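What you see is the complex with one protein chain gone and the rest in place.
Chains: A and B, in written order; residue numbering restarts at 1 for each.
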Amino acid sequence: MLTDILLILLKIVAVVLLFAMPIGSLMTLLGDRKQSSMIQNRVGPNRARLSIIPGLGRLPLVGIPHFLADGLKMIFKEDAIPDGADRTWHNIVPAMALFPAIVMWAVIPFHDHYCTGEIVVQNYRDICVEGQTRNFFSIANLDAGLLYVFAISGVSVYGAAIAGWASNAKYSLIGGLRSSAQMISYEVSMALSVAGAILIYGTLNLNEMVVQQGHLIGGWLPMWGIVVQPLAFFIFLGAMMAETKRAPFDMPEGESEIVAGYFTEFSSMKFAVIQLSEYVATVFVGALIATIFLGGWQVPYLYGDGFHFGNTPTAALELPYWAVIALRIGAFSFKTIFILWLQFMLRWTLPRFRYDQVMNLGWKIFLPLSLANLVITAFVVAIL
Amino acid sequence: MAETIFFIVFALGALGFSAAVLIAKNPINSAVMLVCSFFCLAGIYVMLSATFMAVIQILVYAGAIMVLFIFVLMLLNIRDDEIEAPRLSIHQGIAILAGTGIFFTIALSIAAWSGSSSRVAHDTMSDTFGTVEPIGDQLITSYVLPFEMAAILLLVGIVGAVVVAKKRF
Partner (left out) sequence: MFGIPIGWYLTLSAALFVLGAIGLVLRRNAIVMFMCIEIMLNAVNLTFIAFARYHNDLGGHLFVFMVIAVAAAEAGIGLALIVNVYRHRRSLNVDDINLMQG
């Protein structure tokens, strides 16, 4: 009982503080600053140095210490609350924005359940004999994992909406309204586009989904979501980008129209927390897409006891279990970061949409396409 | 033991937040309090091993219905808290008295019916009770008619909402 609770706490700390937050905040530097500066053909931050630590003072460090300076700046800024704003909500809102972004991580599997016994590979699945499986690599192995993700991402509307309302400012209110309209609209196509993948895998449990993606079609092609559901992948990526309110879908904060949208009136650490929650949500998009469409922790041809080429019971190249685990977690992190990189490339490459274009894209293109995808997938699944 | 603590926390949360919905002067406060109350109820559903229903509760109630409420409240942007004309306190008193009376009547009848022996059954339950698969099975076998009716109802709801909210034809 007590060890279970400790284990869960340990997993939460590991996932949030060692994975989601560091990638999220590092991304603010590398993705938002360095990558954008490279795309826009400028230098970007390169002057921040750690001159406090002796020996490092002269090292340029490509501007990486910049985010430490940013953090310090955020902490020491004045926390301004506008006149007439709802003070209570103004103070609570950053937490409301951060809460769903972190809670969503509960169902992401970083690896299959740990097996205490021997692993036998049968039909592209690791089967644990003479031992138990222990859930060490995801915080909660929920039966309705994907639905849980949708539920929590539905709740994440409140942060933006209430932030806009509590600021008592016109631009903030418009930003809040836009963000809630946009998120409600894109949730529909987001859920419908994954419905095809749910039909194929026949489960909502994310870990089970990943296990099934280890299957090889024709003995060589991994049955990743992107292979069997290519259209859904692009719709889902687009819809999730719209959910996180990043450019090119950054209507709720559109700098050229409504200053900074729903967080115009937030400063100091409150601003930082709202910003961080958006980055963590962006990392989560990467993790979720990697899980559903890019095979999650699966490395192609790698199973519990080593590499198998084709449906063979013995491994062609045997590996110890710890190496398999390390490889798989590494693969998952790599896929997550790859999707992140892709989001940033899209973000800095595409021009911003107009508000009506965002709505048209959501309701008139994504929704019919995902419905068609779902119907066709249902037919194919029923026939096979 | 742990179960009792969780029950008390969630029950008090649900009751307290629901009471806050009634007391809050500002409709937006009411809406957010109601969302918190729904979260507590979802916790209670999980205790009753209705995990799927708990997730649906959050997904539909907190994630869709209440977002719509808040969206409408922000759209109409009613900031003045005085739309509520102060009612005569005697009316309030009568309502609260009647409510308390009804509650005690129900509670007494529940106590008379159940007593202390009727615990929620634990051992007869299958492992998959309340998960997605058995519910989905039932939905498209024995309950397929209500399921289809719900689909038609939602379609009618969509059309009706568009027709009602449209400014002119």
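Convention: a residue touches a chain if its C-beta (ideal position, glycine included) is under 8 Å from a C-beta of that chain, and two chains touch if they have at least 3 such contacts.
This structure is a prediction, so every number in the text was calculated from the model and none was measured.
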#### Entry: Among the chains presented, those that the missing one touches
B
### Message
Residue by residue, what part of subunit B touches the chain that was omitted?
### Response
3-4, 7, 11, 14-15, 18-19, 21-22, 27, 30-31, 34, 37-38, 41, 44-45, 47-50, 52-53, 56-57, 60-61, 64-65, 68-69, 72-73, 75-76, 78, 83-85, 87, 91-92, 95-96, 99-100, 102-103, 106-107, 110-111, 113-116, 118-122, 124-125, 129-130, 134-135, 138-139, 143, 146, 150, 153-154, 156-158, 160-162, 164-165, 167
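Here, only the chains that are shown with their structure count from here on.
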### Touching residues on subunit B, where the partner in the complex is subunit A
26, 28, 32, 35, 51-52, 55-56, 58-59, 62-64, 67-68, 70-71, 74-75, 77, 79, 131-132
#### Entry: In the complex, subunit A residues that touch subunit B
86, 89, 142-144, 147-148, 150-155, 157-158, 161-162, 164-165, 168, 173, 176-177, 180-181, 183-184, 187, 204
